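Inspection log for the structure reproduced underneath, given as structure tokens.
The complex appears here minus one protein chain, its other protein chains still in place.
Up next, subunit A:
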Amino acid sequence: MIPFALHTAASPEEALGRLADEPGAALLAGGTTLVDLMKLEVLRPSAVIDISRIGLDAIERTPRGWRIGALARNRDVAAHPRIAADLPLLSQAILQGASGALRTMATVGGNLLQRTRCGYFRDRTAACNKRSPGAGCAALDGVNRGHAVLGVSDACIATHPGDLAVALAALDARVTLRSRDGERTVAFTDFNLVPGNTPERETVMMPSEMVTAVEVPDLGYARRSLYRKVRDRASYQFALVSCAVALDVEEGVVRAARIALGGVGTKPWRAREAERSLVGRFADAHAFGDAAARALAGARPRPDNAFKVAMAERVLARCLLDLREMAL
């Protein structure tokens, strides 16, 4: 690791003050991304601020949903009995991510800020516009089987690696950001940025801000929802394709749907056009196939990852069919 100063914050205010005073500082929560990437010297903060003792870890019921503190551990959110019952796709998404130990260490706020596992981003000797703006992208014509097909640019095709994030995109979650100067809340679907010409900018966060909470509103039909992840191994592997889906059906007709995709996008990918296409249609394989085709209509695959387009369409259509059949 490149040498750095280590500070321990006792409160959010202290952490934010330190962050404002030290451009180039990084916040340390669970450490599962930061320490790993500091060892690789992909991340080289001048200072690290330990925020593991500042609180902000409550999982609370609000009048219209759940408020999850940024320092809540992923495992504790997934294991929360009422969240597992009320928002099953949220628990399922967390439990299909990483390993037991990593889920126990990782925090919700940190998990939303985890970095891509693009091998060229992690390899300091490779060209990567995300790590070194202007350096080029080795993935475009490299080994790109795991890379994104949606939201890509000529500068970057790195896949957003999240699972929890895909569920939050489907659930219309909101992220609370705080700096020394105040607090603001952004829709989670607006939180991550597509790479465009600035792949080094991954979120709308300012350097002086930290995530303090995630709010997840209730969804009346969330019990007819699921998170499904297709990957090379049954466990402890990033998604080739994942789907967070919820379906509201009455007398065989779709009233509303939520669809978000993982493993295929440069950010957690909400498929609103596919959702709209289902409303008012009979909940059948034809409608679901149409919706899946719409969800992937903008795909720009590379040779190695072209299989993801058909795979995502099929996994999504199958999820919708399974939701239709789900006994409540």
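Just so it is clear, contacts are C-beta pairs under 8 Å (C-beta built on N, C-alpha and C of every residue); 3 or more make two chains touch, one makes a residue touch a chain; residues count from 1.
Assume contacts and distances are computed from a predicted model.
Q: Looking at what's absent rather than what's present, what does UniProt name the missing chain, "(2Fe-2S)-binding protein", "Efem/EfeO family lipoprotein", "Phosphate-specific transport system accessory protein PhoU" or "Energy-coupling factor transporter transmembrane protein EcfT"?
A: Answer from the UniProt record of the missing subunit chain: "(2Fe-2S)-binding protein".
Q: Where the complex has a chain not shown, which of A:Arg75, A:Arg131, A:His147 or A:Lys267 is the residue touching it?
A: Of these options, the touching residue for the absent chain is A:Arg75.
Q: For a quick check of understanding: of A:Val35, A:Met206, A:Val279 or A:Met326, which residue touches the chain that isn't displayed?
A: The one listed residue touching the chain not shown is A:Val35.
Q: Which is it among A:Leu87, A:Met105 or A:Ala173 that touches the chain not included here?
A: In the complete complex, the chain left out is touched by residue A:Met105.
Q: In the full complex, which bits of subunit A touch the chain not displayed? Write them out.
A: 1, 3-8, 10, 14, 28, 31-32, 35-36, 38-40, 48, 50, 52, 75, 79, 98-102, 104-105, 233-236
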